[in-house]
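Only a single protein chain was left out; the remaining protein chains are all shown in position.
And now, chain A:
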Amino acid sequence: MLPIVLLSVSGIGLLFLGFQKSRTLLLPAALLFLLVALAANFYDWNKTYLYFNDMLRTDNLSMVFTAIVLGSAFLVIALSTRFIEDEEAQPAEYYGIIMFSLVGAIMMISFENLIMLFVGVETLSIAMYILTGSDKRNLRSNEAALKYFLMGAFTTGIMLFGMALLYGSTGSFTLEGIAASTVNPQQGLSLLLYVGLLMLLIGLLFKVSAAPFHFWTPDVYDGAPTIFTAFMSTVVKTAGFAALFKLLSISFGGVYTFWWTILAIITAITLVVGNVTAVYQNSFKRMMSYSSISHAGYLLIGLAALGAQTKQAIVFYSLAYSVATISAFGVLLLVAQQRSTQTLSSTGLANEGFDDFNGLARQNPLLGFAMAVSMLSLAGIPLTAGFWGKFYIFSTAVERGQIWLLVVAVLMSAVGIYYYFRVIIAMYFRDGATEPIRVSPVYRYILLAATILTLVLGIAPGLLQGLF
């Protein structure tokens, strides 16, 4: 609860700070606010509270998810130093909006009532629509924002409709209330409940970009300024999966047999679409957007095999994925700024292709190493956190005996290695520009921290256990 209040206040505070002409103050202020919120998040550690007339519940699980979200936001904002020099940018507004969107994310993580989930989803989404279009003079950014907004608004409608149907069939908006009516499916549940559940799922699956609700993802991720792509692909995904997990495990455990096949099929489609399409991309950023679809697929395996290990699997996977993704986008930011001016595409826009990474490891060993570790982690190779994420996810599926889903996932992991290694091959085995990229100290520390975190979790995955 404290983080919500603090973030709302700091969001307003940052907007007011924007009146000052000095831009240099904003970034440290935003980071400071986030750190305070992160610390305050753990204030209720090991206690469970209900807030706002049972609208929100904070427990250890929600605090861990909140910490992942706030930590990701911290890393992303720390990488946003470019806004200080960019005359067009309006960092005060950006940071303010990010703070508000985090409030939405925390609501999605700790909701106890479907209304709260809806408010959270909307708060987060509207902030994202704005941030996607924040590169005002860039056509692709505008297109992405409009596309995202139209499709997002449409699915929000479906989601709201689903909630209404659920209320109609169970007479309750609360998770416990719905759980009470689904706990005994033998007594005959109304069709409204099933339809409502499906519509609600569609809304949430859209947000985490699961196929076949993923069509917005490549264009939006590609069109949005890279820094906000990093934010979207980590914070929105983590919050979305926290919400899905909470919804399915608390309210709909009783009708598992109904939804797991549907979810399993969606999972398989997501894995295949995400991985196979990523292979054909020539732009790194677009590849990352398909990769984010594929990771949604892996996380969905954990949900489709809902069991004792699922919680741990989803938390670990989200963390590993977020850290690796931010580190990859961090390197991309530097590369795109300083290298891709040489390779403008026909539209005059930087295309952020794989070629920009050629020879990077030779000129900038640190950047190369950080990128290599994050690619290995996303590909799920041991010694990195990503391997244990996949391991936990796979073991949930084995526990449920969903072997066919696992075989799809294994085949798709092998496909994944192909496109992640294109980056490593470009960086290490090809010759490219001889001019090293300038790396500011902030970037160096953030990338180093993310890399070390990935490796530490890869060697000692037990560090996180027992926290939640």
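Definition applied: a contact is a pair of C-beta atoms (placed from the backbone, for glycine too) under 8 Å apart; a residue touches a chain by one contact, two chains touch by 3 or more; residues count from 1.
Just so it is clear, contacts and distances are computed from a predicted model.
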Given that one chain of this complex has been left out, which of "Amino acid ABC transporter substrate-binding protein", "NADH-quinone oxidoreductase subunit M", "Mg-protoporphyrin IX chelatase" or "Cytochrome c oxidase accessory protein CcoG" is its protein name according to UniProt?
"NADH-quinone oxidoreductase subunit M"
Out of A:151, A:179 or A:417, only one touches the absent chain, namely A:417
Looking at the full complex, which residue from A:92, A:145, A:324 or A:381 touches the chain that isn't shown here?
A:381
Residue of A:51, A:194, A:215 or A:391 in touch with the missing chain, whole complex considered:
A:391
Footprint of the hidden chain on chain A, which residues?
312, 376, 381-383, 387, 391, 394-395, 398-399, 403, 406-407, 410, 413-414, 417-418, 421, 425, 428-430, 460-462, 465-466
